[in-house]
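Complex shown without one protein chain; remaining protein chains in place.
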Amino acid sequence: MLVVATAALLGASLVTPVATQAAIPSITIWVDSPRLPGAQLYAQIMKGKVNVNVQLHAQGDLVAKVQLFNTVKKGWPDVVFGPPNDVAFLKNPLVNNALMLDKLQSPAIWKAFGHGNDWCNLNGHYYCVKNDLAQTVLWYNKTLMTQFGYKVPTTMAEFAAIGADVAKNHPGYSMGPLGDQAAYSSFLESSQCPLNVAKSDTVVVINAKSPKCTRVSALLQPMIDSGVLDVRSPFDAGYIKDVQAGKWLMNVGPSWWGQFVLRPASSYNVPAGQVATAPMPLWAGETKAYSGEYGGGIYTISPHSKFPKEALAFAMFMVGDVRNLVTVKNPDGSHGAPTYPAYGPGNKIWVQAVAKDTYYAQSIVPALDTQAQLIWPGTKPVRYDANGAWGASFATDLAQTKNLQHAIEAYATYTSNAATQVGYAVVSK
Amino acid sequence: MSQGRLHKPKNLLMIVMLSPYLLLLFLFGVLPLIMAVINVPSKSPANPNGGWHVFKVVLNDFRLVPAMWHVLGFMAIFVPLMIFFVVAMSLMLDANTAPWKKYVRLAYIVPACISGSVAVLLWYVLLEPTLSPFKGLMHWMGVTQAIQIWRTSNLTFILAFMAFFALAGQWILIQFGSLQSISTEVLEAARVDGCSQVQLALKIKLPLIRKYVIYMGVLVFAGGLQIFVEPQLLNSSVYHGIANQWSFDQLSYSLAFDNGNFGEASALSLMLLVPSLIGALIVIFKTDMFEDVTLKSGRKMKKEAQAREAAQA
Partner (left out) sequence: MSIDFKKKLPVSVAKPKRKKRKVSIGHYAVNVWLIFWAVLSVIPMLWLVLAPSKTDREVSYKNPLSFASFHGYVRAWKNLQDFNSGVLARWVFNSLTYTVAIVIIASVTASLAGFVISASKIRFKKGFLISTLIMMLVPPVALVIPLFIEMNKVNLIDNPFSVILISSLYPFGAFLSYIYYSNTIPPEIYESARLDGCSDFKLYTRIAFPLSYPLLALLAFFAFVGNWGNYFMPYIMLQSPTNYTLPVGLGALFFSTPAINPGNGATSVPILKPEIALAGILVAVPVMIVFLISQKRLIRGMLAGSIKE
């Protein structure tokens, strides 16, 4: 039993390369279920060269258990796939579970990310590898747009104008949900509203009264009042039922929106040949049409890992290798990684496969590519649960008051408290 | 009759029989508790120098007072509802026997079979006006959207009802069982005296099971105070963020695991132990549960037995 127990205590490896000649590096990987096929493929490929132990874990497991591992000083997995905000928590010296990765591979590889790995660049160093980008673009129903005679909006003013027209002439059609993180990633971030702008490890800007936030509320409030923008979460069963009846006109959503939300029969169920993408509408007085980001997982490597190079190699496989991006078989029969890769070369491979997807009315890639370079760099990883706070404060307030500005301020109050609690000073600029 | 003299060879077997339990109690009960207490004044980010004023740090945490309101609100609904409902149902079940009642009792314990994440999925569905088997009732009450139900302010009601639904059936069965142990002579005597069913239930049966009801009350109270799994699961899955550090135990967990602040977490847990202990003391001193067999000396019990025999003569 003890042998089994000890063998199960993987994390740091038990065998150093020097010990015996037959010993090979050994890494433990924690991934969630969409990433599992790729990880298992990797384990197979590396058989004999690296001992890869793939374990299925929910995305929040590492954060939940890392304190336990730190207490007993063992058990850390080598590389973990997790939600993007976790890197700040893990990098915190008190937790110390995000390794600085700069020196582990050549600068050329880091450069090949383009802006794709900017999220992981903290204080000038890389602390994680971004798996996918979840940049928002404008998803729209091309068929309906033609039918109603609308032009694809290029500015937010045009977006609002369409909203007003829909309310008058085509009531019942939806231009997007605002619950969960949707409002933030779709509108607030693109407007550069400062709500989680961490200037350093100790200072964060949270200011709901900034003009960059209030202009969003001003523009969108009429659309909320008329029902064209919905206060519910994108995954609310009631909202799904409402839009399933062919009532989805357009919404600003992330790169995975088409595949995960618009397409499935149990979700919005938009028929084939109707969905298209366009770049983000521009806010008045701006020159760049920024995107927000709704997700986009990361790989972090533990400083306690005995084989960080091998751990990083796994992460790079997942983000750059054609075998994971295009060919690996998923449990539902589809092939390849489901999300928009952040790594340049990997991205090129992936988009070629996606461009051939006949579900969409036209290739969705151009808009995705444009916006991939325009993700607003203001939002930064923070040590408090900025994403959970949307559910904790914003969603309830919006549902009750139906007032966007009021809900944003509720969010700001909540996160200010949370930020102060973990040691940030909250400033308004 | 000799009292309390240890006959060493004889008692050895007793000690041996008790020791496995004692070992488990020590290793997994007493020792961790001592370790938790020792941990309280340890160093942490919020309490950099360590020390016992960590209790003050806990009291100043901005999530403590909301958690207190949440839990108190929850308990104010959950505990009375449980006690009243369980007692009423078991008395009603006991009012007369009928063959179909066996199936009714079985039906009551069905909800207790569903726990953890399945319970969360189930309640997500039950309280979703688009998916629920009760959607007719909900629409009639004007509830058409989930956001009308699922908000942090409603959690006290939702969680109270979830916990109630899961636990009531088991306790009904237990109290019904304790009602069965009332001797029929007592019931017959009362009925002969002309008691109605209601009087029988309230004036005879209820006082006789009083101590078991109190016992249930204390356990329900303590369990309620420590509500953790349901809001935690709700919070990290279906309605992300709806119950962030909503209950005391969740706050304690967050302090330990999110902030690495074991000292504060232990301090909070110790603070929670106090009301539970008070409840326990009520059980010990206000009911005669313990009196029956521990505190009475053998002589006293013999006296009572004689008195009983005399009364029956």
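Chains here go by letter, A and B, matching the order in which they are written, and residues are numbered from 1 within each.
Just so we're on the same page, a contact is a pair of C-beta atoms (placed from the backbone, for glycine too) under 8 Å apart; a residue touches a chain by one contact, two chains touch by 3 or more.
Every value quoted in this text rests on a predicted model; they were computed, and no experiment measured them.
The hidden chain, counted over the whole complex, makes contact with A, B. Among B:L81, B:A190 or B:L273, only B:L273 touches the chain left out of the display.
Residues of subunit B in touch with the missing chain: 1, 3-7, 10-11, 13-15, 17-18, 20-22, 24-25, 27-33, 35-36, 39, 89, 92-93, 95-98, 101-118, 120-122, 124-126, 130-135, 165, 169-170, 173-174, 176-178, 180-184, 186, 188, 197-198, 208-209, 212, 219, 222, 225-226, 228-229, 233, 236-238, 240, 248-249, 252-253, 256, 262, 265-266, 269-270, 272-273, 276-277, 279-280, 283-284, 289-290, 292-295, 298, 301-302, 305. Residues of subunit A in touch with the missing chain: 1-2, 4-6, 8-9, 32-34, 36-37, 55-61, 65, 68, 71-72, 74-75, 180, 234-235, 237, 240-241, 256, 259-261, 263-267, 269, 294-295, 330-332, 334, 338-339.
Throughout what follows, only the chains that are shown with their structure count from here on.
The distance from the centre of subunit A to the centre of subunit B, each centre being the mean of the chain's C-alpha atoms, comes to 41 Å. Of all residues in subunit A, those touching subunit B in their complex are 60, 63-65, 67-68, 70-71, 89, 94-95, 179-180, 231-233, 236-238, 240-241, 385, 387-393, 395-396, 399-400, 417, 421-423. The part of subunit B that touches subunit A in the complex is made up of residues 45, 61-63, 128-131, 144-148, 151-153, 235-236, 239-242, 244, 256-260, 262.
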